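Missing here is one protein chain; the remaining ones are kept as they sit in the complex.
Let's turn to subunit A:
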Amino acid sequence: MLPLFQSQETIIGEVLVEPTQGKKFEHNGIKIELLGQIVRELDVPGELYERKTYPFEFSTVEMPHESYNGVNVRLRYILKVTIGRNYVTNMVEYQEFVVRNFTPPPPINNSIKMEVGIEDCLHIEFEYNTSKYHLKDAILGKIYFLLVRIKIKNMELEIRRRESTGSGPNTYVETETLAKFELMDGAPVRGESIPIRLFLSPYELTPTYRNINNKFSVKYFLNLVLVDEEDRRYFKQQEITVYRLLED
């Protein structure tokens, strides 16, 4: 269980230092830092004889990026308390917390509509109701079969996450299929329209992250896959934007 914050929030807390029962504890100063960002001095060098609590506060901290735990990249927020000591190594304690940033519904959210196919063989038109989905959203849509001359066995909708790290020649891309959702069973004929309704909540999605600190990106794709009777897969991939909805 980690504490959860969002950007602009004030991080208030206490650091409790308790010397071993009945012993004197000498230190070179105590500080707390929000890693990579801010340092606060909690105490000047001195001695502690008993338990002492140091309140701290980082006011309205900018935390534009969400915590993220990916395959090749992690984005973490950590509080680090350092008790400096002479002659011996400093005592260091970490406390991680999680940042999630909520966004209001996007003002523009067009549907995705596209006609695709293989000439004289298979023409379909698919439509997803929007291009941006919040994490508890449902993907609604339809697939129209305009021309079918192959025997389709089934059709599914995949949700794929593509995490790319690094840049230039050192880019690493990891693609995971998070969901395989069967949309259709059997071979449709021309004129059929197949409904899509995929609830996103069961899947562990994150918002889309684009070029975070020039370090990494996480993107989501809907992959429509048609499988024919001989298990050949025909697919069309379409990026969607995932966001964390700011609820009232």
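We adopt the following convention: a residue touches a chain if its C-beta (ideal position, glycine included) is under 8 Å from a C-beta of that chain, and two chains touch if they have at least 3 such contacts; residues count from 1.
Definition applied: contacts and distances are computed from a predicted model.
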Query - Per UniProt record, name of the chain withheld from view ["Vacuolar protein sorting-associated protein 35", "Bardet-Biedl syndrome 1 N-terminal domain-containing protein", "Small ribosomal subunit protein uS7 domain-containing protein" or "Proteasome subunit alpha type"] - result: "Vacuolar protein sorting-associated protein 35"
**Report entry** Full-complex contact with the absent chain, from A:L48, A:V98, A:I112 or A:A187
**Finding:** A:A187
Query raised in the report: Per the definition of touch given earlier, which of A:I78, A:C121 or A:V173 contacts the omitted chain?
Result: A:C121
Query - subunit A residues touching the omitted chain (full complex) - result: 114, 116-122, 149-151, 154, 179-189, 192-195, 197, 199, 201-202, 229, 232-237
